[in-house]
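First the structure, which I've put down as structure tokens, then a few questions once you've had a look.
One protein chain omitted, others in place.
Here the chain labels run A, B and C in written order, and each chain numbers its own residues starting at 1.
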Amino acid sequence: MFKSTKTNRRTGENRSDSGQAINTSSHSLASRIQSWRSHHRLVAKQSIQRLLVTPVSSLMTILVLAIAITLPAALNIVITNVAQLTGQTNDHVQMSLYLQKGLSDTQGIKLANQIADWDNVTSTRYVSPQEAKDSFKSMDGFAEIIDNLPENPLPGVVIVIISEQSLSVNDAEMLRERAAALQKVAIAKIDLAWLQKLHAIIGLAQQVAAVLTALLAVGVVLVVGNTIKLAIDSRREEIIVTKLIGATNAFVRRPFLYMGLWFGIGGALIALILINACKYALTNAIESLSLVYGTDISLAGLGFTNSMTLVLMGAMLGWLGAWLAASQHIRALEPR
Amino acid sequence: MFKSTKTNRRTGENRSDSGQAINTSSHSLASRIQSWRSHHRLVAKQSIQRLLVTPVSSLMTILVLAIAITLPAALNIVITNVAQLTGQTNDHVQMSLYLQKGLSDTQGIKLANQIADWDNVTSTRYVSPQEAKDSFKSMDGFAEIIDNLPENPLPGVVIVIISEQSLSVNDAEMLRERAAALQKVAIAKIDLAWLQKLHAIIGLAQQVAAVLTALLAVGVVLVVGNTIKLAIDSRREEIIVTKLIGATNAFVRRPFLYMGLWFGIGGALIALILINACKYALTNAIESLSLVYGTDISLAGLGFTNSMTLVLMGAMLGWLGAWLAASQHIRALEPR
Amino acid sequence: MIRFEGVTKRYDSGQEALSDVSFELESGEMAFLTGHSGAGKSTLLKLIMLMERATSGEVWIDNQNLAKLSKRHIPLLRRKMGVVHQNHQLLFDRSVYDNVALPLIVAGYHPRDIGRRVRGALDKVKLLHKEKMNPQMLSGGEQQRIGIARAVVNKPPFLLADEPTGNLDPALSAEIMQLFKEFNQVGVTVLVATHDLALIARMHHRSLILRDGSLIGNGATKLAPNNDANMDDN
Partner (left out) sequence: MIRFEGVTKRYDSGQEALSDVSFELESGEMAFLTGHSGAGKSTLLKLIMLMERATSGEVWIDNQNLAKLSKRHIPLLRRKMGVVHQNHQLLFDRSVYDNVALPLIVAGYHPRDIGRRVRGALDKVKLLHKEKMNPQMLSGGEQQRIGIARAVVNKPPFLLADEPTGNLDPALSAEIMQLFKEFNQVGVTVLVATHDLALIARMHHRSLILRDGSLIGNGATKLAPNNDANMDDN
């Protein structure tokens, strides 16, 4: 076409020489890995700095995330605790035998021991009228009334713990009838309906918690995704120019993935604080309850492993949200 | 300087002619007001549309606002309700006289009528042992026990309502001693300490609520302000170009003020929904309580006027937040 | 009227972009502003539209000392000036039409007037057929012409243009200059910063020459062999 082509071919070789020179000078594998690593460190640091530049909006996002993480976590803790509170009735059914008035404690204890040997009965406990009265007195407002009574109106009670595993509702009813037939027993009460209801409620609550956990995990992903989308929008130009210059999608995505990671971790950390604050408040409230119920309840918190799991989950969800938003929106940002 | 100046002067007159022509053609006052109005309408509409373009982030902001508005509003409602619940003890102090066993209802009523005439006593009411037993029976779990008792162990009670206004703690104590000295009275109880505590708690709660309301109002302003700041950042170029073309700060600020307004109104509306949902849930919970307490409690909600006030407050706070952010950030965005 | 009296502009960076510049442009006059890259042309124009303020000296527009102009009045000053920016300053989030309509909306024109004026301005730069497009879809030269249309759409008494033909081919450049000249002929004061010396030479107008911030030439262009009526005594 042109005679000049020949000349160009020669300089063309020059070109490829210098091209190779570039490659060897800075693209050895070790050097590449080293600069890749230092770039990761830099990007991780810069993305934190960027969050600190707009502290209010960063905090806002993190708070929303923290609330979204706290809700299911707190609900799960409540369920765990309720299940634990009802621990004995969870594994066992309890039957109360109100004894005839006038029976002595010795007779009561004897009856209790006797019933303890029955089939399907795990254990029994005798509650004397005096004990019953004392536990009533500890309830607010009753003390005066009970003190004022001419004599202790309360009967002795035998508490029968029945192993639930081997027990159908019918078996339980039969057991109750057998106890009620005893001469010394005035009333035999077994609260199966309540038990079944409680179990159903706990089961339902667990289902609700599972759904809520899933929903709010999606919520976390959405919130992070949306925040990352806004960040991408505000750095539109930078992304386009960087792509024009030959940046890969991975390169452009990197700072946003780190940002999502920090959001997730930050949200989970704040959630941990919120959860522990709630636990502290609840413990105080329940301590008074414990006195009334006569049992010593310690609230099960999150523990170290669960806390770490929560932070890890937060980090993963944050990263996922960022990744979804970044892949979608960065791909759309092609230079024009 | 130049002879040309003369020529220019002539054309200069031309210029001012055409300049005037512009002024008269489209700057008459009526026409200006009309286009100002239609511009407001347009901007109000456009700013809503802009919020709908990014539904997730708009919703996020509105939810944060709603929560910030709900918290103090709900707290205020709880306080109002508690104060109302303790309404009688708020205006009156109540004294309970547990009568000696064996007194007839007639004697009890007579005693009640007699005490009603004392100084500082507003009214009295006689509660027969049977009534007391019935109210106990309605409490869960007690029915069986009480039915099981050989005789009704509960004494008759005279409830004495004392007008609090004219009553010091000493006067109340004297009144209690006077009643206790009566032969027919076994125990005279007046729970002044509890009353004082409750009043202190309600007072404290009101202070906390006031502080919280103020804090969260500031929070609303901050959140809206921050969101508006982000919106301004993302429309930086538009603002600069518009200013270059001769837009006043008011013109540039307008869409952001409307945006703040919508945020505030939206947050308040969602808060109303949240508050009413909470009220509904609480009403259910309290209904069972009402049965126990024997009184019929209806929860005071927000009512129409208060709801409107809430929305108005939301609108004002949103507008204020937007105004603060816009004045600050738009002034800083001078074209360079 | 535009008058500079011993104007110096030193940027925060310490860079002295203009040093003791004095000149006067009569109302209805047309002039060119030229000089090497970084000489201070854009800075001079920015001082006129108050994008920057002079460090010392005074800038007068229509017998108004800009140093004494309150912030509140800057928008009114800017509405008197049509400005073609070196970097276009178009908005890519709206159509060409909306870009050109912006000065009219800002000035509170009635919607009924806007359409007519915008189409008139677009027609002058030969881009009426692209009114519905996004400026981002236009070529560099087309974008520049949109900027010109926006500058003239509200028929301002002043027209400032910073390198308005940098992205235009010679033929189109000449047409745009002709357009500016027509505006000048109906009384608009026109000041055009440009590197296109050949164009200046052909136009026979006064030209201000900057070098490193100092005004080193103030008169008819030396490249112009024949002067028109305006310049005949130079």
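Please note the rule applied: a residue touches a chain if its C-beta (ideal position, glycine included) is under 8 Å from a C-beta of that chain, and two chains touch if they have at least 3 such contacts.
Since this is a predicted model, take the numbers as computed values, not measurements.
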Neighbouring displayed chains - absent chain, whole complex: A, C
Sole contact to the chain not displayed, among C:Ser27, C:Ser42 or C:Thr189: C:Ser42
Residue ranges of chain A at the interface with the undisplayed chain: 1-5, 7-19, 22, 25-27, 31-32, 34-36, 38-39, 237-238, 240-248, 251, 334-336
Positions on chain C where the hidden chain makes contact: 11, 13, 15, 34-38, 41-43, 86-88, 133, 137-142, 144-145, 162-163, 166-172, 195, 197-198
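Simple rule for what comes next: only the chains that are shown with their structure count from here on.
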Farthest-lying chain, centroid of Cα atoms versus that of chain A: C
Rounded Å distance, chain A centre to chain B centre (Cα mean): 31
Centre-to-centre distance between chain C and chain A (centres being mean Cα positions), rounded to whole Å: 64
Residues within chain C bordering two or more other chains: none
